[in-house]
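The excerpt is restricted to a subset of chains, each kept in its original location.
For reference, chains read A, B and C in written order, and residue numbers begin at 1 within each chain.
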Amino acid sequence: LDRVLAAGTLKVATDANWAPQSFVNSNNELDGFDVDVAKEIGKRIGVKVEFVTPGWDIITAGNWVGRWDMHVGSMTPTKKRAEIFDFPAVYYYTPAAVAVHKDSKATSLSDLDGKVVGATTTSTFEAYAKKDLTLDAAGAPPFEYKLNPKEVHSYESSTTAFDDLRIGDGVRLDAVVSSQPSIVDAVKAGYPIKQIGEPVFYEPLAVAIEHGDPEFSAKIADAVKAMKADGTLGTLSKKWYGVDYSIVR
Amino acid sequence: MLYPDTVEAEILVHKPWFVATMFGAVFAIFLAFNLTSTSFGELMRPVIGEPSQSGLYGRFAIAFVIALLFVLNVVLIGFASLRVQIAIVWFELLLLFLAFFATFHLSLPFIWEKLPFLISQGVVTTLYVSAISIVIASLIAILGAVAKLSTNGFAYAIASFYTSFFRGLPLLMQVYLIYLGLPQLGFVVGAVPAGILALSLCYGAYMTEIFRSGIQSIDRGQWEASRSMGFGFSLTMRRIILPQALPVIIPPTGNQFISMLKDSSLVSVIGVWELMFLARTLGQKTFQHMEMLISASAIYWMLSICLELIQSRIERHYARSKVR
Amino acid sequence: MSAEAIIEAKAVSKWYGQFHALKDINLTVHKGERIVICGPSGSGKSTLIRCFNRLEAHQEGDITVNGIELHPKMKNVADVRSNVGMVFQHFNLFPHMTVLMNCMAGPMWVKGVSAAEARKTALRFLERVRIPEQANKFPVQLSGGQQQRVAIARSLCMQPAVMLFDEPTSALDPEMVSEVLDTMTGLARDGMTMVCVTHEMGFARAVADRMIFMDAGQIVEEGKPDSFFGNPQHARTKLFLSQILKH
């Protein structure tokens, strides 16, 4: 915290590959929900915000040696990660949902029994599809497995999975498990896919900082709490998702 | 060029049997696909009627026309001079690829909009990161090659460990090691220097091997002649051996330069905004990553064509002494 | 033979792996002498003169050149070599340099002579071997004899104290042979020491102060050309010479 205050800038790590949480907008600047949240936190602490975009592996390796101070990048606060990071505040929950090709005959999740399902590798979506999901974070809402796929295909990113789904119903994939916002975006971008059923689970996402700075942690927690309380967070969520994800529905 | 024989082969593509075979092959291939529903089918409507209902006759007609066009094209090109032939074939292949890309239904306006930023931010970063790395890698490579060929145990051991280690480890791992590991020893390096260091070390190791093979390819008579004139080791190396090794070294080194261009994208994992990173992120939001990837690829291709041109100039320069 | 010795070989032996290539060679070359080594193919002539500038290492015995002993740990081998010119059997021209540069390189890079001066020297010697007009060609563009003459000129440009010739006339026509002969006689007049391996007995007789005959790695006979050709002592030498006189 001392360092942040002294420099007057808060360096925030985020992923630029994760629309609409954070991405590069048409002005070639970082933009998105995470980015706005981070800016808001910075404002409330009283410092300027600067962004860096290292890879996920680099961020989660810990040992940031002052290269950045805080991560606002939709990290799920698991117990394992808590060994490395402090999670001062959960700031929203994303619903995960299932998408199918628009020609698909499936009308409910149970129609997908024994089909081929794709998901981003090592994501909670993949874990869900494999019935291997543990959401051990504080405040994670309960969920149940509604999907019985024959096979789970893992992809480097959700877009590759969508690309494969787009080729045709059942050509390579029958369905994709992904975050609801990304499905919505894909549909908007003209992908011939549609969501079926209700969201299958909600995943809490938090701000992360390194251990050893309780003051800083408290400051961030306060800021996020205040944002929740005065509705800023809800507004931002509506701005980016059209829905308020800052609370579990 | 291979050392050409003094006997010219007859122009293959003007031999009747070859033309017939070619026609048959192309015909068979296109008969195997049903192209009636493509735009080519549309074009043939006057001949085959409603494309989708033309059935086997339609397929036959389309395949026949394509095969005819193809063979005619090849035979006609066969009459042209060498340079013209090359130009035409390149041009046609390019067209084919563009047609192939067109099947992706890309949004051109989007590409145009993003192109300036892709170039001003991405290309510049990519270029300077790779240019610096290439220079450092070449220097390392010369040292490494000499060390690997020396009879000094230390030099050999260190150089061979170096090439083995930095070729053996994935570049990504090296980036991580340098970016995450060096701070543990007390140096905090920035993203760009870390990237350059990793690229230089890795490519230096590959190029060490290339230089080594180049140096080894020189006849020992050259060493003897050079020594018998009293040239020292470094003089022999610089003035006699390396200049002769260059024609052998240049093509694989060109390979390394070209692949370095693209491997420099790995520095994006530590947050450097180079070409590939931008391509991936710019399209993400609007799901137009295919557009961006293709633009980035086109830019990479342009850059490597530049490198190829430079390479062929250098090669021509060094080939001077070989033409008789 | 009162002149001082410039090359001294004492009990020199050399092996290539198992093969005993030089056997107990004793030879002293005096300043200004022109020595011709002859002998059947594979008898070790090239090997011997290559030992004189330490392109090959000998395993036994001592070789002293210009007062410096040649041994594996010597420091100033470059001094020896830049004073001992060598014309190779296979020429070994530098293919990436023009003929002129081939001749200029040595003086410029080893002796630190200026480019202009090196050029002058190079052209002088190229004229002496009669190919000044080929100066800007690359070695591959020359005929065999022309290459050999470039090799000779290249060595002469270093103006060494001793010249070692390994069959310097093998690719030359009789006219050029006598040209080279003249060159060598001229050099000898300037006091240059020469050791020459040759198969051309006419040339040998004309150039030699002393003849050495080698067979199977040994020096079988040595002597003045007159007595060597006129009255060979050794049976092997007699046999060898008898072959020449046939034609």
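Quick note on the criterion: a residue touches a chain if its C-beta (ideal position, glycine included) is under 8 Å from a C-beta of that chain, and two chains touch if they have at least 3 such contacts.
What you see is a predicted model, and the numbers here were worked out from it, not measured in a lab.
K.L.:
Indicate the composition of the complete complex by giving a copy number for each shown chain label.
P.N.:
Formula for the entire complex, using the labels shown: A x1, B x2, C x2.
Going forward, only the chains that are shown with their structure count from here on.
K.L.:
Tell me which chain's centre, taken as the mean of its C-alpha atoms, is farthest from subunit C.
P.N.:
The most remote chain is A.
K.L.:
Using mean Cα positions, find the chain sitting nearest the overall protein centre.
P.N.:
If one averages C-alpha positions chain by chain, the most central is B.
K.L.:
Which whole number of Å gives the spacing of the CA centres of subunit B and subunit C?
P.N.:
50
K.L.:
Please work out the Cα centroid separation of subunit A and subunit C, and write it as a whole number of Å.
P.N.:
The separation of the two C-alpha centroids amounts to 82 Å.
K.L.:
Quick check on the complex: what are the subunit B residues that touch subunit C?
P.N.:
Of all residues in subunit B, those touching subunit C are 221-222, 224-232, 235, 239-240, 243-244, 318, 320-322, 324.
K.L.:
Where on subunit C does subunit B make contact in their complex?
P.N.:
Per the stated touch rule, the residues are 53, 55, 78-79, 81-86, 88, 90, 92-97, 105-106, 109-110, 138-141, 154-155, 158.
K.L.:
Could you please specify the touching residues of subunit B with respect to subunit A in the complex?
P.N.:
Listed in rising order, the residues of subunit B that touch subunit A are 113-114, 117, 121, 176, 179-180, 183-184, 188, 191, 268-271, 273, 277-278, 280-282, 284-290.
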